[in-house]
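Yeah, one chain of the complex is gone here, protein chain that is, but the others are all in their spots.
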Amino acid sequence: MKLLQNKGKQLLTITLCVIPIFLSGCWDRSEVNDLALIVGMGLDRTDEGDIELSAQIVNPKAMGGQGSSENSQSGGQPVTVKTGTGKTIFDARSKLQEKVSRRLFEGHNRIVVIGKALAERGIRQHIDFFARFPNPRLRANVFFADGKASEILKIMPNFEQDSAEVARELAELRIGMKVTTKDLLQQLASESGATALPRILVDKSDSGEELRVNGTAVFKHNQLIGQIDDALTRGLLWVTDEIETASVTLQPKDAKDYISFKLLRSSTELIPTIKNGKWKMTITITSEDDVVENETKLDMMDPKIIDKLQKQLNKRIRKRIKMVLDDVQEGMEADVFGFADAFHRKYPKQWKKAEDKWDETFPEIEVAIKSDVKIRRPGRSGGPQGVPQDKEATE
Amino acid sequence: MKWAMVLGIVVIAVLITLYEWPKMNKNQKKERKAFAVLTMGSVVLAVLLVYFPDMPGPTQLVDSLFKPFGKLLEK
Partner (left out) sequence: MIEKGKISGLQMAILLYPTIVATAELVLPAITGEVAKQDMWLSPIWASFFGYLSVLIAYRLHSYYPKETLLQYSETIAGKIPGKLIGCGILFFLLHTNGMNLRDFGEFVNGNFLEQTPLTVTIASMAFVCALAVRGGLEVMARSSQIFVPVFILLFMFIVVLLIPALNPGNIAPVLGEGLTPSIKGALVPTQWFNELFLISFLLPYLGENENGLKWGMITTTLIMITLVITNLLALLLFGDITSSFTYPIMDAARYISVADFLQHVEAVEMAIWVTGMFIKISVFYYAAVIGLAQLLNLSDYRPIVFPIGLLLISISMWAAPNLQKLTHFSSTTWPFYALLFQMIIPILLLLAVITRKKFSKTQLS
């Protein structure tokens, strides 16, 4: 009996020793030095109608320690851009793989740039890959390139390691819109039928080429229908409550110099109302500013002056928003502001009925803009600097 | 590849038997019978599945029994 038990124990030991061999995960072993880390992806359309995928791949030779040293010419670039063409993104990716000695890995992909030629024919069908293939993350920022996406990726910036990082940081700063793959999927699936993507450009100057996020591309029903410039984009950001950093410079009435304000915080509320079948949207913006520069001789501690400036600021914001509404709501008739969602949330029943007619309803919606700016503090100085006390301008 | 899988299944079954069989008492007849039948049954099923992975199984059986209800939740 005891002997048998011992035998059992021995067998168990042997089994336990054998099993780890099968459990070491040898099928999916992937070492970092077998991977080609993709940090940025660009999608373009070739003249034949195929997809050209450009991948910005981290150069393993330039990684780690010595990478930043002397010979930056020969293989010292931190990233390289490779392209492949195919019917779908994955098809192009497999063509690309033929040129790369390591296994492509999109797990660290930070940006997706969509070229103009491709975007004109719709983006929905191409974004599926980023939500289905196991590697890519939904947090990658999506950009629209008014030209070829591969151009954007090929830029070697001065500041950061690669252009993908530049683009991501720019999106993070909220100069333009910030749209992740997740946001894009949500926009595409939303009731409004409109999508907006930040536009990224190459800025050529004497000091070299740099990237710039500037403006917004507007899509409606998966079609590129227009682009708006930087100023209008700021207006759009006010409406969608995405504005984070803003500087506003005013020229007060009866003054020839300027005052600059820095936006501290702002919040926007979209308040839809339906009265007697008339759809109306009220945009309420409350923001706080600080004075950061005063060229005039006005006393920033004077409540009356501040009141006037606040009024002027309000007018300014309303004008900005009016501009973008004129252009996008009435011109392009694309609901990138999220009005559809706001109506749906507040009036689910009426929405159900009007859902199909949204495209006709949207341009007709009356929009009221209410802005409430509060100038909180005068900054480090009170009255104007460099002006004798008694010469300060007052009311 | 198929023969390797069959071999693997048989090896596992043999290992299990070698491990469990001596642990059972002589007078645990019923246990031994249950063990033998279950192990054999499992091996036969496993081997069959290696060769005919698409043969109709419990899911199809249940599906055919509960079809009218299942339709309710289909879209």
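Labels A and B are assigned to the chains in the order they are written; within every chain, residues are numbered from 1.
Note that in this section contacts are C-beta pairs under 8 Å (C-beta built on N, C-alpha and C of every residue); 3 or more make two chains touch, one makes a residue touch a chain.
Remember, predicted model here, so these are calculated numbers, not experimental data.
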{"item": "Selected from A:Val32, A:Leu138, A:Ala231 or A:Ala368 as touching the chain missing from the view", "value": "A:Leu138"}
{"item": "Where the missing chain touches subunit B, by residue", "value": "5, 9, 12-13, 16, 19-20, 23-24, 28, 30-32, 34-35, 38-39, 41-43, 45-46, 49, 53-55, 57-59, 62-63, 65-67, 69-71, 73-75"}
{"item": "Touching residues (missing chain, whole complex) on subunit A", "value": "19, 22-23, 25, 27-28, 107, 131, 134, 137-139, 182, 185-186, 189-190, 341, 344-346, 348-349, 352"}
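What we mean here is this: only the chains that are shown with their structure count from here on.
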{"item": "Between subunit B and subunit A, distance of the C-alpha-averaged centres to the nearest whole Å", "value": "54"}
{"item": "Footprint of subunit A on subunit B - complex, ascending", "value": "15, 18-19, 22-23"}
{"item": "Complex contact set, residues of subunit A against subunit B", "value": "4-5, 7-8, 11-12, 15"}
